[in-house]
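A single protein chain has been omitted from the complex, and every remaining protein chain is retained in its original position.
Labels run A, B and C following the written order; every chain starts at residue 1.
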Amino acid sequence: MIDVLYFAWVRERIGLPKERLETSAATVADLVAELVAREDRYAAAFADLSALRVALDQNLSSFDAPLAGVREVAFFPPMTGG
Amino acid sequence: MIDVLYFAWVRERIGLPKERLETSAATVADLVAELVAREDRYAAAFADLSALRVALDQNLSSFDAPLAGVREVAFFPPMTGG
Amino acid sequence: MALRVQADPFDPGAELSAFAKGRHNAGAVVTFTGVVRDDGGLTRMEIEHYPGMTERAIAAIMDEATARWSLLDCLVIHRFGPMAPGESIMMVATAAPHRGDAFAAAEFLMDYLKSRAPFWKKEIAADGTAWVAAKDADEDALSRWDRQ
Partner (left out) sequence: MALRVQADPFDPGAELSAFAKGRHNAGAVVTFTGVVRDDGGLTRMEIEHYPGMTERAIAAIMDEATARWSLLDCLVIHRFGPMAPGESIMMVATAAPHRGDAFAAAEFLMDYLKSRAPFWKKEIAADGTAWVAAKDADEDALSRWDRQ
């Protein structure tokens, strides 16, 4: 089981802030492919991966990173703090 | 007549903050030469011109600048504000 | 070193007073305050954040600043939630023996907070609502710190 979090317009497009998933995805990209195949709202959110960032267990990571041992994945647009 | 002002250790060496002088010096350097010739305390203050700065009518200037029309000359060490 | 991520408003002046108080060893204190700017028609701004990762990311940035420059102290405050034009969004303060370190560390912290701390700004205006897009300029600003 893995927690998947969505923020900002990713959260708005998918329509929820967080979900708990059963997945056998080996990498972040595999997980994205699973989600996109599920429903249109996921396909809409993940249409352009270059506009997205991913964090694994609260550390910025990349889409080709492995998911083994990861408990929390978060997807969001580039940050706009400060 | 010209007002001559001294600041910081220049003032301390010369022993006064300000004096009013009659001078026919053409440049700042000429004025310095006149002062140095007057008394040892001036010679001590002006021993190393590279350690001094000069302002003419409250604008930073140089030792070869002409004195024509100038009403206030000030001598001081490099500034240490901020 | 202090870090606060909060919904409540804060007073940058009071924060500077507290931060600078009785420092006998620091010659230089620099602050940056980010303010909600009204470019015309902005009703309010809302900031979303990632609780947990936010604190972790900012603490890492502060550690990095402390490792790179001779700092005696630093402070980061960042708000989330709704805020009105003119309100302070966030603040950075640095204290150092010399001004170069205080300025460089404050700019470094700002550049990292802009594009590496998980906050997202949304602008609510009379004519609509939009997520603020990340700027290339902010990404470029980061790259100047790649070399020490």
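Quick note on the criterion: a residue touches a chain if its C-beta (ideal position, glycine included) is under 8 Å from a C-beta of that chain, and two chains touch if they have at least 3 such contacts.
Quantities reported herein were computed from a predicted structural model and do not represent experimental measurements.
Partners of the chain left out, restricted to shown chains and counted across the full complex, are B, C. Residue-wise, the contact with the chain that is not shown comes from C:A28, picked out of C:L3, C:A28, C:A60 or C:A125.
On the side of chain C, touch with the chain left out of the figure occurs at residues 11-18, 20, 22-38, 85-86, 88, 97, 99-100, 102-103, 106-107, 110, 141.
Remark: the residues of chain B touching the chain excluded from display are 5, 7-9, 11, 55, 58-60, 74, 76-82.
Convention: only the chains that are shown with their structure count from here on.
The interface with the largest number of contacting C-beta pairs joins chains A-C. Taking each chain's centre as the mean of its CA atoms, B is the chain most distant from chain C. One simple way to say how far apart two chains are is to compare their mean CA positions; for chain B and chain C this gives 48 Å. In whole angstrom, the spacing between the mean C-alpha positions of chain A and chain C is 26.
Of all residues in chain C, none touches 2 or more other chains.
Shown for chain B are the residues that touch two or more other chains, of which there are none.
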